[in-house]
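The other protein chains are all here in position, but one chain of the complex has been omitted.
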Amino acid sequence: MTAVIPMVKMRRATDRPGVAEFVSRCNAFVDEVLLPLERTFLQGSFRAMKPDLDRARRESRARGLWAPWVPAEHGGLGLTLPEYALVSAALGRSPLGHYACNCQAPDVGNMELLMSHGTDDQRARWLAPLVSGAIRSGFSMTEPEFAGSNPVHMETSAVRKGDQYVINGHKWFTSSADGAAFLIVMAVTNPDAKPHQRASQIIVPSDTPGVTRVRNVKTMGEAGDDWASHAEMRYENVSVPIANRIGDEGAGFALAQERLGPGRIHHCMRWIGICERAIELMLRHASRRLLSPGHPLGEKQVVQHWLAECKAEVEAARLLVLHCAQQIHDHGAKEARMHVSLIKFHTAGVLQRVLDKAIQVHGGLGITDDTPLAYWFRHERAARIYDGPDEVHKGQVARAMLKPYGIKAE
Amino acid sequence: MTAVIPMVKMRRATDRPGVAEFVSRCNAFVDEVLLPLERTFLQGSFRAMKPDLDRARRESRARGLWAPWVPAEHGGLGLTLPEYALVSAALGRSPLGHYACNCQAPDVGNMELLMSHGTDDQRARWLAPLVSGAIRSGFSMTEPEFAGSNPVHMETSAVRKGDQYVINGHKWFTSSADGAAFLIVMAVTNPDAKPHQRASQIIVPSDTPGVTRVRNVKTMGEAGDDWASHAEMRYENVSVPIANRIGDEGAGFALAQERLGPGRIHHCMRWIGICERAIELMLRHASRRLLSPGHPLGEKQVVQHWLAECKAEVEAARLLVLHCAQQIHDHGAKEARMHVSLIKFHTAGVLQRVLDKAIQVHGGLGITDDTPLAYWFRHERAARIYDGPDEVHKGQVARAMLKPYGIKAE
Amino acid sequence: MTAVIPMVKMRRATDRPGVAEFVSRCNAFVDEVLLPLERTFLQGSFRAMKPDLDRARRESRARGLWAPWVPAEHGGLGLTLPEYALVSAALGRSPLGHYACNCQAPDVGNMELLMSHGTDDQRARWLAPLVSGAIRSGFSMTEPEFAGSNPVHMETSAVRKGDQYVINGHKWFTSSADGAAFLIVMAVTNPDAKPHQRASQIIVPSDTPGVTRVRNVKTMGEAGDDWASHAEMRYENVSVPIANRIGDEGAGFALAQERLGPGRIHHCMRWIGICERAIELMLRHASRRLLSPGHPLGEKQVVQHWLAECKAEVEAARLLVLHCAQQIHDHGAKEARMHVSLIKFHTAGVLQRVLDKAIQVHGGLGITDDTPLAYWFRHERAARIYDGPDEVHKGQVARAMLKPYGIKAE
Partner (left out) sequence: MTAVIPMVKMRRATDRPGVAEFVSRCNAFVDEVLLPLERTFLQGSFRAMKPDLDRARRESRARGLWAPWVPAEHGGLGLTLPEYALVSAALGRSPLGHYACNCQAPDVGNMELLMSHGTDDQRARWLAPLVSGAIRSGFSMTEPEFAGSNPVHMETSAVRKGDQYVINGHKWFTSSADGAAFLIVMAVTNPDAKPHQRASQIIVPSDTPGVTRVRNVKTMGEAGDDWASHAEMRYENVSVPIANRIGDEGAGFALAQERLGPGRIHHCMRWIGICERAIELMLRHASRRLLSPGHPLGEKQVVQHWLAECKAEVEAARLLVLHCAQQIHDHGAKEARMHVSLIKFHTAGVLQRVLDKAIQVHGGLGITDDTPLAYWFRHERAARIYDGPDEVHKGQVARAMLKPYGIKAE
């Protein structure tokens, strides 16, 4: 038997030469450059702090951290998905981490889409400046009148007229539309096709006549601005060249699905990063806040148990996400679909529980915007909703589990 | 046996003549007058909507709903605590309910204090205009440098100098200080006394020299303004007459404790009202939002189970709070102390779980400020912290339970 | 206003003359007579301890506690439902409480059925000896091949042949069949009627030819015996007079529903009694078990918080059940149907959480049968399943909630 099973050490991603060191540099960048900007970010407007952020972006470039997820041929660092996963956790420790390294949503997803399915012209015009950080973009899919959990249920239409699409529709949660150079709009191009083959993704420059940003939707207390906002949009007889369509006509959903696999790794590892930061903040506060002279909060058994419970949940979730990243890397996002759904709802739940405990440990301070905890508590409540609510993902997992037993879930 | 136990119907508070009808009128007031103001409130500044709110206050007065908790002799409606509890739930269905009927915190607590312990002069000068709604007030106790869970740990001092107190200190979470005519400030007057006998409560007019409102503390995304804010305050050599002290010197904590009994009934029933509204919103959304044509969200088993779970938790919590209100009414807040702690942490937990589910049912809409759910989700996270964090109340309950067994908890 | 709402004290059931004293006597009976029998019960066979139990039954009679829920005209004490609810909690503190006072399931339900729908002959022959304790009975409804959550799904048939029903079928969870003088068997008499009108309830003496008790089903580690058992039964060409049918032909489900309203109050309050005992045991163990010399377990913050959490849940659940008992008393079980479902799943959940914590507090001792905690942990896991699983009751509640909004749940 011992001959049959040689002792081979289980390798983990961080064992590889270079990766651990790169992740350390990301952590150092966050600590040295971004944490000092956090207070300003939490108290004010994103647009007002653009000069600070531009400086941070120059610094990330100087430190060799720019566009880590973009392949080298397109101007990035070309990390693999499991590698980038570790980076995303490191950057996630600050709300500004991904932006500072130009791997923030929705731009990172839009870049992926253009890299995989864009024409040369589209890449030259839209991808290159995205990668360089010269412009930003938005993604315009969800409609207020329809349940986001059923994305084929959509009213925005793009009707061919000569070599143009004429787009009409009403969208919201168009992330980062405020200040974006262009939007990728999901619109029905083939109303008579099967539900999943009706829509296409079309590039719409923001300054096209008929494009109206109605408002930045106030969510959880803040309308936000610039990148840090979600817009309600109206498209009224918006005319763009058919050449602005990405991929085949009717391929909109297929492309949307495709982007979600890696995209969910990015999010989940970002949430792991948030959890780690929350634990750091808990530990620091528990050791500094005195309940009475000489008696720090961290002596309390209940606080200790919360720390241990958070640690267990976060470590287990991290491994689950990394395992999924490896599955996608090895077998593709389609094969790993059940794992992707698994991590999406599971990690979002862990995140919410960790933040809740971190706030309770901080007491009154926890509900102020003097730490990033309240920001995350508010903003990441959406983690259980965006990119598919928990309920949709649980249904997906169950479907895959029950299939061999002859049951069709949902 | 049947002779021994005559069939007597268990009476509940709402069986009494007049109460049920009064509560109905409160609900109607909320539905007709306040819900239409909600959107403005959720999107903008409190101060900007003061004209609207003044109109609502006039209407509440006209409908005979003004100051329900204040005894008739001081100009209110004189409801008992169990009666007012039902009213607080009805008004709690809107974030503006208590303000519109002049029973909002912290004013209602300050009124109670002045009614119970104020001198005739203090009542004439401060209580009367509070009851009439001519002025507002603040309550200034918590200090950023000390754990709120141990209120005897405090640095603000009030030193006698002739017939004046000279106050120096640093406070935060001074609720509604922005625009308040006066603040009740907790300060150490007897530094050498036993911990619970060191501090006094002192009336400080807001325009006294040395009183600085440093900022409205941004909490959960909003600094807020006017009544809807929590200020950081500095008191630097603030001089006020000794006659501004409420009650005995050193009685500050005793008075603070006293206010918390009924105050927690007010809060808990307000939370019950929020839960009821959240359930209403869930039911409405679940019946209107279509997942596909003809198939409303409410058909989903998981949504149905959430509704049932919320219902059970809210109904049970309501009865627990009403039972506690009756205990206080019958035996006094001191006797009912364990019950008060019980409802404080239990109801706050129910509230958080109900709001969380209500948001999940609403999907993307739930995280916008287009419904009050996100507002409550953010603001009422503090319910598990203010007026004593969960952990303090659980400790109190355990202490009372273990006492007969000879154990001193904590 | 004060004129409109006179101060009327909220009355509770225990305020009534006689009830509180009667409940005290029940508690004393449990403490003095039953707790000393517990160890024998937990370690051995029910049948072997029958002499002890007969003595306990004589004592309960002597103390005037016999058959509290049976109307005086049928030989009981005639408590109302809210009154009996309090008694059920007191007796529930011991696993032997209800048996000792002859109000144990399934006999108490069978008595109710015979009182409400039995003929004079049926009452003379079966009800009288049940009330006197001379015989026991079983209830035979659930079938192993069908989901208990859908009771109209059933295969046992009763075919008329002259003045006889010939019954064939396979049942399990026929509670207390071992030693029962008769069984009430649910069987399809009208296969062509609407689903809910197909079955009838028929009295089958246990010694009728063709009745086979296949086994006492081993559940959670114990097959049990006598009253403390659940049998698998076969009915093969079992012939009984048509006069043995209770109520109308086809009324089986309607009668089954009817019995469940009060029956669930009995169960829920019994569970509340179990919870109270579990809390007593926790308090005692936490005060006696030393972690190190001079340091009892009860000093641990986590144990304290569990105690407080249990207390809050149990107190709130008790009020919810009592409120439901009052609703049934005032308006009938049908009107109170949603409340009945609410308490069924909610109280069962509270029970499970309390027992789990009580066991954890007891450590190794908690998993032994040296306390009743492990017995309840095992046996009452079924509380979330019998008399309708949680899921069915949640669906019922949701259906009632959604109905005014035009949605049909499930």
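Going in written order, the chains are labelled A, B and C, and every chain counts its residues from 1.
One rule holds in what follows: contacts are C-beta pairs under 8 Å (C-beta built on N, C-alpha and C of every residue); 3 or more make two chains touch, one makes a residue touch a chain.
Keep in mind it's a predicted model, so treat the numbers as computed, not measured.
Undergrad: Which residue from C:23, C:81 or C:297 sits in contact with the chain not drawn here?
TA: That would be C:297, which touches the missing chain.
Undergrad: Which residues does chain C use to touch the chain missing from this display?
TA: 42-43, 142, 144, 146-150, 153, 172-173, 217-222, 289-292, 297, 300, 302, 356, 359-360, 363-370, 374-375, 377-378, 381-382, 384-386, 389-391
Undergrad: Considering the whole complex, not just the chains shown, which residues of chain A touch the missing one?
TA: 1-2, 4-13, 16-19, 22, 64, 68, 72, 77-80, 82-83, 279, 283-284, 286-287, 296, 298-299, 301, 303-305, 307-309, 311-313, 315-317, 319-320, 322-323, 326, 329-330, 341-343, 345-346, 391, 393-399, 401-402, 404-410
Undergrad: Name every residue on chain B in touch with the hidden partner chain.
TA: 300-302, 305
Here is the rule we go by: only the chains that are shown with their structure count from here on.
Undergrad: Please identify which chain has its centre, taken as the mean of its CA atoms, farthest from the centre of chain B.
TA: C
Undergrad: Suppose each chain is reduced to the average of its Cα coordinates; what separation in Å results between chain B and chain C?
TA: The mean C-alpha positions of chain B and chain C differ by 41 Å.
Undergrad: Out of chain B, which residues touch more than one other chain, so two or more?
TA: Expected reply: 391.
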